[in-house]
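Below is one structure; the comments refer to it alone.
Every protein chain except one is present and positioned as in the full complex.
Here is chain A:
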Amino acid sequence: MTVTTAAPPSPAAEAPARGPRRAVRLRRAALPYVLLLPALVLELLVHLVPMTVGAVMSFKELTQFFVRDWGSAPWTGLGNYRVAVRFDAPVGQALLHSFLITCGFTVLSVGLSWLLGTAAAILTQERFRGRALLRGVFLIPYALPVYAAVITWSFMFQRDNGLVNHLFHDQLHLASGHPFWLIGGNSFAALVTVSVWRSWPFAFLCLTAGLQNIPRELYEAAAMDGAGIWQQIRRITMPSLRPVNQVLVLVLFLWTFNDFNTPYVLFGKSAPDAADVISIHIYQSSFITWNFGSGAAMSVLLLLFLLLVTAGYLIATTRGRDADA
């Protein structure tokens, strides 16, 4: 301060002018952050805080004796994690089994949803009478509330009075005897069916949107050059849809891998072994056996796995695209 007062008149005259200007600059620079602040606070509240709490829980022995006062639960360090990944012991074995089931389920569900969505999107690309209606009908599963839809499926899958057995056995005579769908080995097929039914309209919707961006001239030119329908799909449609597919497959993968509603509504609290997907398994580890620390540790492991897969997927697909370009 003393320096400023002792300084010659010219810089002193400049100083007050620089002050407000700097303030303006500062305000202008801060504006985006201020505007982002509400979103940031909500993001922290809604996403990050619960996740952090979950991560903290995973280091505690949070059983029924401590749930009322979390602070009193003893720290176990990596104890919960050690139990979860010791694959030669029962808990770890069950988790591994559940993880593998989930992987199989996700691959099948995402693959079939994508295939159905792509086929339907391409088939409805050309204008024809009733196209809008057909597209609307295709989207119905996506528009229905999950619970109502899946409960209806669980009625249809009932062994004695269900529609599925009635159709396959009583009407079409395809099955011998009435198989079970909601218990035992077939439950996996039932789960995949309902999951595909629920998620393929989303693939259809995204891909339909993606197809609108492909110029018609490309197809016309290809047709002139003698490319058949398969070649057109392979050489024009698929490469053009690449950015859409990149996001679509990732989103479907994450949703399906984490899907809790479908198996929960279909099978209730204890899913059959063949359809014991990881979300239900973790729920059971926390709520049914009242061991929230162990459940939280499994959730953190799941999160890490999904982060890893997502990062790997994004790196692989982006690099591939860069190489193409």
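Definition applied: a contact is a pair of C-beta atoms (placed from the backbone, for glycine too) under 8 Å apart; a residue touches a chain by one contact, two chains touch by 3 or more; residues count from 1.
FYI, contacts and distances are computed from a predicted model.
For the omitted chain of this complex, the UniProt record lists the protein as "Sugar ABC transporter substrate-binding protein", which is one of "Sugar ABC transporter substrate-binding protein", "Cytochrome c domain-containing protein", "Anti-sigma regulatory factor" or "Ion-translocating oxidoreductase complex subunit E".
Only one of A:V24, A:L37, A:L78 or A:L308 touches the absent chain when the whole complex is considered: A:L37. The chain omitted from view is touched by exactly one of A:R68, A:R129 or A:H173, namely A:R68. If you put the hidden chain back, the residue from A:G104, A:P243, A:G268 or A:G312 that touches it is A:G268. Summarising the interface, chain A meets the missing chain with residues 26, 29-30, 33-34, 37, 40-41, 44-45, 49, 63-65, 67-70, 89-91, 94, 158-160, 178, 180, 182-185, 268-270, 272-273, 285, 287-292, 294.
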